[in-house]
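The next block holds one structure in the form of structure tokens; read it before the comments.
One protein chain is absent from this view; the other protein chains keep their places.
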Amino acid sequence: MTTQVPPPQRRKFLFTMIGGLGALLAAASAWPVFRFLSPVAARGGGEQVAIPRSEVVSGKAHFFEYRGKPAVALQPDPGKFIALSAVCTHLGCVVAWKEQAGEFQCPCHGGRFSAEGQVLGGPPPKPLEPLAVVLDGDQLKIG
Amino acid sequence: MSRSICCLFILMIAAWWTMPAALLAADTVCIECHGGQEGRLGAPVAQWRTSIHAANGISCNDCHGGDPTDYAMAMSPERGFIGVPEYAAVPDFCGRCHVGVAEEYKAGAHGQAIDRGAAQCVVCHGNHAVQRASLDLINEKDCSRCHSYERAALIRMSLTETDTMINKVGHDLDRLYRLGFSVDEMQDRLFNQRNLFHRTFHGVNVDEVRQKNASVQGELGKINMEVAAIDSTLGERKLWGSVMIALFILTGVVFLLVRKAYEEDEQG
Partner (left out) sequence: MQPVKWLVEFVDVRLGLKDIYDSELRGYLLPRNVNVWYTLGAVLMALFTLQIITGILLLMFYVPDSEKAFASIQYIMNDVPFGWLFRMLHAIGANVIMIALLMHMLSVLFMASYKGRREFTWLTGFIILNLTMGLCLTGYLLPWSQLSFWATTVATDAAGAIPVVGDYLVEFLRGGPTVGNQTLGRFFALHVVGMPLVLLGLMGAHLFCVKRRGISNPPFGPDYRVAEELPFFEHEKHPNGIPFFPNYFVKDAAVICFFIAFLLAIIFYAPGMFFPESAFQRADPFLTPPHIKPEWYFLWAYQTLKIFPSEIIGLGIQGAFMTFLALLPFIDRGAERRPAKRPLFVTCYVLGILLFVAISIWGHYS
């Protein structure tokens, strides 16, 4: 029965079919690979982070992880707490707290930030991202 | 209560670790002497060999104390030899390992009336030839040796369903385990519920049994739900897998058809 259609035409049709099936199979194989490689949800994603108030000492900086990224909490004046992302806004290095100078310095290209996260100098284009802080008893709730 | 479950758990693990000791058990001096004796002094050895204790490497001295490595001192009280416990001392004797069950038993009617000859452990479970416990131990013939069967029957009825459920969940977890799923956590929960269940009815109080039974069933139900969720994922995987298998076969067949078209050209 197939002999009615000459082989070259039949092949053309069959190859089109294979093209379709192949695309389908390729997509169906790529999907698991894509899911396998997808990033894991950041630890504690979306949740608040609690830090004991006693950890955040006046004049010192307390580094912690917030939604998978480094963050820092300070007590610039007694009883006043701030929290900032510790990721430099220039190219993503983690800023270091310089206690004597009372400011953050970025070890990568010399960016400088105030204790409130404002740019004091160097290449960073914008301030460190501030995070919300609430004092709850002897706990600081961040986020 | 949860502490005693913990104890029990640790003991079970300890028992598990000493498994290979089942092989060594044959070598204790207890068995060397008593194994050759006749009657009352020798019979326990053969009975013990058939028991769940033997299967788990629990040997004479694990219950009766003494020193299983020293002929002279084997049965010396100095080495903790206990010998045959008094009738009323049996619950404490067994309860050294079966902590939770003993606790519940003593608080219950049987335990309270032990001095008046109420049933204790070995009355129902037997001693040296003890087998894995089953609900069949609660039966008209045995219970009516002392009292009417009515309430025992009620207890048994309410337990049967839970027993079946426990077995089913156990099988399900085993099946998933064999497919590579981590079921440790669920298995621990099942283990806990099974312990709770086993100790519960040793208090022999119908209302209490029913009440605790309901809570055990509730927990089992939760495990069941998790199993069902995994099963439905498995079903989904199988469905998509089947689609892929069909697609590959179809593609293969189309390739063969192309080959056939070429063959016609090659011959022509």
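List of remarks:
Going in written order, the chains are labelled A and B, and every chain counts its residues from 1.
Criterion: a residue touches a chain if its C-beta (ideal position, glycine included) is under 8 Å from a C-beta of that chain, and two chains touch if they have at least 3 such contacts.
Being a predicted model, the structure only gives us computed values, none of them experimental.
The chain not shown here makes contact, within the complete complex, with A, B. For the chain missing from the display, the contacting residue among B:Val84, B:Ala228 or B:Ile249 is B:Ile249, taking the whole complex into account. Within the complete assembly, B:Glu266 is the residue of B:Glu38, B:Glu86 or B:Glu266 that touches the hidden chain. Where chain B meets the missing chain, the touching residues are 19-20, 177-182, 237-238, 241-242, 244-245, 248-249, 251-253, 255-256, 258-259, 262, 266.
On the side of chain A, touch with the chain left out of the figure occurs at residues 32-33, 35-38.
Throughout what follows, only the chains that are shown with their structure count from here on.
Chain A and chain B have CA centres that are 49 Å apart. Those residues of chain B whose C-beta lies close enough to touch chain A in the complex are 244, 247-248, 250-251, 254-255, 257-258, 261-262, 264-265.
Against chain B, in their complex, chain A makes its touches with residues 3, 7-8, 10-11, 14-15, 17-18, 21-22, 24-25, 28.
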